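On to subunit A.
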Amino acid sequence: MSKPKVAFYWCASCGGCEETVVDLAEDILGVVEKVDIVLWPVAMDFKYRDLEALPDRAITATLLNGAIRSSEQEEMAVLLRRKSQYLIAYGSCAHLGGIPGLANQFEREAILRFNYEEAPSVVNEARTRPQTVTEEEGRRPHLPELRHVVRSLDQVVAVDYYLPGCPPTPNLTRAAFDALLSGRLPPKGSVLAPDIALCDECPRKASRPADVAFTQFFRPHQKVLDEEKCFLPQGVVCMGPATRSGCGAQCPGGNMPCTGCFGPTSRVRDQGAKILSSLCANLGAREEKEINRVLENIPDPVGTFYRYGLASSRLRRRADLTNV
Partner candidate 1 sequence: MSASASPSPPVAPPATWTPRIVAFFCNWCTYTAADLAGVSRLKYAANVRVIRLMCSGRVDPQFIVDALARGADGVLIGGCHPGDCHYVEGNYKMLRRFQLLRRLLQDLGIAPERVRLEWISAAEGERVKAVINEMTAQLKALGPLGLPEKFESWDEEIIALARRAAEAAPADGDAPASAQPEEVHV
Partner candidate 2 sequence: MKFSYFPGCSLKGLGRAYEESLLPVMKHLGVELVELDDWNCCGATAYMAVDEAKACVLAARNLALVERSGLNQVLAPCAACYLVLNKTKHYFHDYPSMKQTMDRALGAVGLRYRGDTPVRHPLDVLLNDVGLDAIRQRVVRPLKGLKVATYYGCQIVRPYATFDDPYNPTTMDRLIEALGATVVRYPLKTKCCGGSLTGTVPKAGIRMVYILLNEARKRGADCLATVCPLCQFNLDAYHAQVKAAYGPVTLPTVYFTQLMGLAFGLPERELGLQRAAIRFQWRPAVPAAPVPSPVPA
Partner candidate 3 sequence: MSTSSTETPPAGPPAAERLPQETAQTPAPKRSGPEPKIRIHRTIKYESDRTPGFGRDLMRVPGCEQLERCIQCGTCSGVCPLSIYMDHTPRQVMALTRGDFKREVLHSHTIWLCASCYACTVECPQEIRITDIMYELKQRAIHEGVYPRKFPIPVLAHEFNAMVRQNGRITEMVLVIRLFLKTSWLAALGNWRLGIDLLRTGRFSLRPERIRNRGDIARMFDAIDGSKGGSA
């Protein structure tokens, strides 16, 4: 058994990342030939105790996707960290918190209350909520606890590399495997994608004029989008200028603006603040009233600018005003 061991794991995520391994298509065969997959919940049955039984650092690399929200996910993250030589945050959720991270706009209590009591579709007169421990017929099953905030993987355990994307593209995954297997690894902590914004590889780049002054914003569904032209002069928010490249500009290729899943470049501390700065500075209006009229069509700045990055933003999550 000299083949390196590889694990895939899945925390708070949609599962799409695990599927991407299949997106490697025939290359998957090459990978499988060279490695042993020891953990892959979406495809293989595997027990916690089996994993625990492995010696520490026995797994060469673990590709963990999903954000960390529950105590169980935390435990798995810690366990996998211990068993792995390289822990790779795989995909936007593990990298930045991802879509689940948007929950950080709300208090945990509010989330529980809404989902178990107040949502229109809920019938729960007893106001029952999931408990971490219950007693039933003499047994005491445990349920994971929901943590106060959604975290990116590196906010829970040390991470060696990041593979960005929602989900990461096969090319990047393939390159990561190649690097891992060949040992030609970049410095620890690197994001395994180019450190330059998406526009660099966007086919629409050349169509952007040098004098954009926004007078109106549209959401993608509000307008018939020109398939060739840069989205920004069309008044559609595109996160491309504030987002790492490496995806091959797939969304613009499908006539949708970039939503920022690769996260910011290394030179940026807060992706949302940066795109906000750039878009607003380029508004045409001068009067407060007119400025706000134009900006009105960005109805949800948090959801727009921090779609993937709220959990790793400078403000990280909603502050609790009730205690302030």
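The candidates came about this way: all candidates are chains of the complex that A comes from, given by their letters.
Basically, a contact is a pair of C-beta atoms (placed from the backbone, for glycine too) under 8 Å apart; a residue touches a chain by one contact, two chains touch by 3 or more; residues count from 1.
Computed from a predicted model, the values in this text were never measured in an experiment.
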**Request:** Can you tell which one of 1, 2 or 3 makes contact with subunit A in this complex?
**Result:** 1
**Fill in**
Note: in the complex, subunit A contacts candidate 1 through residues 56-57, 74, 78, 81-82, 105, 107-110, 147-149, 151-152, 154-159, 189-191, 266, 268-270, 272-274, 276-277, 279-281, 283, 285-286, 288, 291-292, 295, 298, 300-302, 305, 312-324
